[in-house]
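Pasting a structure below so you can have a look.
Excerpt of the complex: some chains, original placement.
Order of writing sets the labels: A, B, C and D. Residues in every chain begin at 1.
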Amino acid sequence: MGHIKLNQITKSFGDVEVIPPLDLTIENGEFAVFVGPSGCGKSTLLRLIAGLEDVSSGHIEIDGRDVTDVPPAKRGLAMVFQSYALYPHMSVRKNIAFPLHMAGMDQAEQQRRVERAASVLNLTDYLDRRPGQLSGGQRQRVAIGRAIVREPAAFLFDEPLSNLDAALRHGMRMEIGELHQSLSTTMIYVTHDQVEAMTMADKIVVLRAGVIEQVGSPLDLYREPRNLFVAGFIGSPTMNLIEGDEARKHGAHTIGIRPEHIVPGDPDGAPWSGTVGLSEHLGSDTFLHVHGTGLTESITVRADGEVPLRHGDRVGLTPNAERIHRFDQAGLRIA
Amino acid sequence: DAHATTVTIATVNNGDMIRMQGLTDDFNEKHPDITLEWVTLEENILRQRVTQDIATNGGQFDVLTIGMYETPIWAAQGWLVPLDDLGEDYDADDIIPAMRAGLSYEGTLYAAPFYGESSMVMYRTDLFDEAGLEMPREPTWEQIAEFARTLTDKDAEQYGICLRGKAGWGENMAFITTVANSFGARWFDEEWNAQLDSPEWLEAVTFYNDLMADAGPPGAATNGFNENLALFQQGKCGMWIDATVAASFVTNPNDSEVADSVGFALAPDTGRGKRANWLWAWALAVPSGSDATDAAKQFIAWATSKDYLELVASTEGWSNVPPGSRTSLYKNPEYAQVPFAEMTLESINLADPGNPTVDQVPYVGIQYVAIPEWQGIGTSAGQEFSNMLAGQQTPEEALARAQELVNEEMEAAGYR
Amino acid sequence: MATKASKSAARLMMAPAVTLLLGWMLVPLTMTLYFSFADYRPLRATFEPWIGFDNYVRFTSSSSFWDAVTTTLVMVGSILAITVVLGILLALLLDKPIFGQGIVRILIISPFFVMPTVSALVWKNMMMDPVNGVFSHVSRFLGATPHDFLTQTPLFSIILIVSWQWLPFATLILLTAIQSLDGEQLEAAEMDGAPPLKRFWHIILPHLARAITIVILIQTIFLLAIFAEIFVTTQGSFGTRTLTYLVFQRVLESQNVGLGSAGGIIAVILANIIALFLMRAVGKNLDA
Amino acid sequence: MARAVSTRTRFAWTALAWTIAFLMFFPILWTVLTSFKTEAEAIASPPSVVAFDWTLENYGVVQERSDYMRYLWNSIIIAGGSTLLGIAVAIPAAWAMAFVPGRFTRDILMWMLSTKMLPAVGVLYPIYLICIELGVLDNRAALVVILMLINLPIIVWMLYTYFKEIPGEILEAARMDGANLRSEILYVLTPMAIPGIASTILLNFILAWNEAFWTLNLTSVDAAPLTAFIASYSSPEGLFFAKLSAASTMAIAPILILGWFSQKQLVRGLTFGAVK
């Protein structure tokens, strides 16, 4: 259960068309991630699926049923909000039980389900606390708990980790991943965090201004971005983009090469060379910002943590030719 | 000295006082060195403010507007300045003797009457004619009740009689006490025992209550002098028994829709020897805490003089002259033409504060008892009667509770 | 922040406010306390400094005392109930999309600006007067006999007047509270299958708890002191004599300062008992 | 809930809201209308709503009887003075409570609020005697101080809740930047809290303006504000509805207009940080 199909849906706020006609299918059990710059319509799309906004035109099907006019509660979906939207005056137990209570389920069964959800989410010890007494990660889990007790056809997440700090984010990311594996329920996940998108998704949907730029698996997007936008958006640090003569040499208007696909070395005999500007030593890696290559203002290169280069050193750069991406005038990938 | 002296006058917001405020130019002309400041307040607020101030010797006011009730009590405390020296041409002997007596303490005048009043019946001659009724000069309560019931037509908002019902010692208690007097009831026996449990009281109060229920306007329990005046002026009342000063208002065509059809009669009785009319004066006095005693006296002399009466007559007409203070006014042939002049004087002369009711009493005062506790007693009891009129209790209950309240108060005050 | 310097500065900065209020509380209160044990009746020129607890006994044993306490509680309680309940409903209404919301808000808040004396006068004369009041015009228009508010339903009438004055206050505080509710919470509840009524009951109302306590606390402070409304309309008759009004009658009408002062002290004690409960509640809600 | 609301529902809510707003406002509206009628029209039954001869006569009568401007001026001085003085005393106290909280801060705050429970009638006698002793009966300055004391708890409390919302870091930053306590409060705290202070001022101005017990009992001439003005209009004799309406309108108009214009500010002030 949990096959979601969007059919030529559009959404306008007043005169502004936020989503132009859009088709998308999310398969049963899939983990789909929506990414894109701020304001591109990720949340709007999610809310359309949830039923929290009405579509302006088009149809939404869930498991073959047209739910375009069905109210949110009846679509069988569960949503985890960015602010968690926990009920501050209810205990964790009550929060999790709330959807069951609303469905009129009997007390014993409610308790059973809450306990089970709590044990899955490691919340058993906190059931009698109020949300205000929990840490960010725990709140996040309560929000998820409230979603899973309903055994929904699909989960919708709107940037659920963006309020957490880096370490916690990492942990929660893994937890959600594991949850998906154990429940194998369809999940739709909105984020603007690359790492989240790359590590969690079965399928990434890249949006720009309401338009789908590319849909595919994380590695597809990494390896074969369909256009400049996707190329620049996926990967960290971002791909180096080079125009002009060097690009023309490769028969393209623009070429792109990721920092990790350039090897620094002796300036002599290397195809490109320049001087090291800032170098960031992380221990495990060093990011070199190389200036004066004549290609573009600065080329970022990922080098070994122990690389002996320092500010001002001359360095030669050898791109991995197989990993050069070529784009035409319109920014589309040249196959 | 050369500096202008300021005289602060606390006064009540009724028509005569406000008229006086409008005539101060005359005073200023005569006394350019005196500036008058007016503090005009609603009666209840005035009383509270003035009492508070004089009891604490606050000295906020130089001239107080007080009544016949307060004057002897305050004078006894030494709170008032004697007014036996208001000048040669003041002619204190011209003051109506009943008034002068009521405003004196141990023979000395402590407050000069601005106007005085008794109470009488005012009735609508047109309605009486229409109904074929005739009002005698000296009606009995029985007749009044019959007239009232006849004249009542509630659907047409026509009420036979309007009487005071609003709680307050100067409101409903003033009226009810006069009714009680005419039924032969008294507040206290000679040992200061409250007498509200007497059959006379029950008879009087029951009579009043039934009459108002049958022939009174709605909301009578909150109607005081002013409310009834408005009702009468609008033509909603067949009769109204209240202060004689009201006569000039109800006959004033500017304010009254029934000005040309008002008749007057003496307050009713039951044949037991006392009529239900009171005696009251609004008077001006100087508190002993005043720092402008002389200027204050000059003002009082002006405001209560014969000249002032002429001044009002010349600007507003004789019917608007403050009544009831000076004998000479009633001797004035021009004033005699005022329709209610004679009836007013006669009512005043009928009143005897020393012998308010049929039996002997240890107190002075017709519609009040001239002891300091009266304000508290009167108001508390007044509320009981007001509640009664509002239908919240029977006359028996009201009297029983009033009796208890009064005894409590008197005991605390050390009378028994 | 917590350096020695700032702590001593803080003490210095609080000093004026604390000293002033302490003086404002202590001096009159001490004098009132002193009077309450005295037989002090200026009109009789009586001043006997110590008569023990006589005044207290007399004040509390008089039948008017318990009536007054009951009246006070009924009056304050009803006004609170009315303003809070209607305030919530009005706030919910104003939260809806409405044309001309600004004007609606201005109209609704207006009664709050009207001074109590004027509002009592206006209601008594312009609205409730059984002959000339608007209500009587309306009932005559409808063919009914005019209701005499101030005598037939005096307590209710005063409650109505005061509620009219305080409803805007409650409404506005509650409206701000409602608007501060995180929209996502309501959406979450909607996703969880809660229909509008249940959303109100389970989400909005608990969210308002804090604002409601504030409304109750502030209003109670002012409602316990209601005076002008009673003075102008019924003068304390027909069972509308509150404790405050009773004290007023004792002190100012009867000029029995000792007895009135005892009443004042009793009123202070009762008010503080009520306040204590409220402050507890608010204190808790303010921390949460 | 950004789902489109149908225009019909919107009209329904609008109609309901306007009806209620009209009913709430009606007593004031009616009073204002009546103030332009003659006394006879004021008691006409059935009453006319607008189709009467509009007249300013009542205002003339009221003005002739009492010098409105003097009362108005006193109201402004007393309400304004007490509010400003209160603010001046309250700001330091609220600063201390909000930024250097001690063990007893909450208790002090609650105690301050509890002084508001002192029934005025109970302490009228002592206050009156004190005023006589100090020779400050009917004195504007005395009333300014007394009303300030009455409203001080509320002012402190409101400012405290506003200040608490200001991050302490900003004051620390000022301190690091070399500001002493005075500069810190003058240049940083006060300007930052201006919306809060403004609404506190407004609310307390209204409360002080409408305070009717002390202003009535402690004044006679020099210091009498509008509350005393209106005290001479309740139930005078004769027909008085129109004159009462005119006087009432004059008494409430200034504060009503001020309130309307500052409504937004005030609403924030009314919330006492009760809600975030």
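Note that in this section contacts are C-beta pairs under 8 Å (C-beta built on N, C-alpha and C of every residue); 3 or more make two chains touch, one makes a residue touch a chain.
All values derive from a computational prediction rather than experimental measurement.
The displayed labels stand for chain types whose copy numbers in the whole complex of this file are A x2, B x1, C x1, D x1.
One rule holds in what follows: only the chains that are shown with their structure count from here on.
Common neighbours of chain B and chain D (chains touching each): C. The interface with the greater count of contacting C-beta pairs, when B-C is set against C-D, is C-D.
Note: centroid distance chain C to chain D, computed from Cα atoms, is 16 Å.
Distance from the chain A centre to the chain D centre is 54 Å, each centre being the mean of its Cα atoms.
With centres taken as mean Cα positions, chain C sits 55 Å from chain A. Touching of two or more other chains is recorded for residues 52, 56, 230, 234 of chain B.
Shown for chain D are the residues in touch with two or more other chains, namely 1, 43, 124-125, 129, 231, 233-235.
Chain B makes touch with chain D in their complex at residues 8, 10, 13-15, 18, 21-22, 37-42, 45, 49, 52, 56-61, 224-227, 229-230, 233-234, 249, 255, 257.
Put simply, chain C touches chain D in their complex at residues 1-2, 6-7, 9-11, 13-14, 16-18, 20-21, 24-25, 27-29, 31-32, 35, 90, 93-94, 96-101, 103-119, 121-123, 125-127, 131-132, 134, 137, 140-141, 164, 167-169, 172-173, 175-177, 180, 183, 186-187, 190, 210-211, 214, 217-218, 221, 224-225, 227-228, 232, 243-244, 247-248, 251-252, 257, 260-261, 263-265, 267-268, 271-272, 275, 279, 283.
Touching chain B in their complex are the following residues of chain C: 41-45, 58, 62-64, 129-132, 145-146, 148, 150-152, 154, 231, 233-239, 241, 249-250, 252-256, 259.
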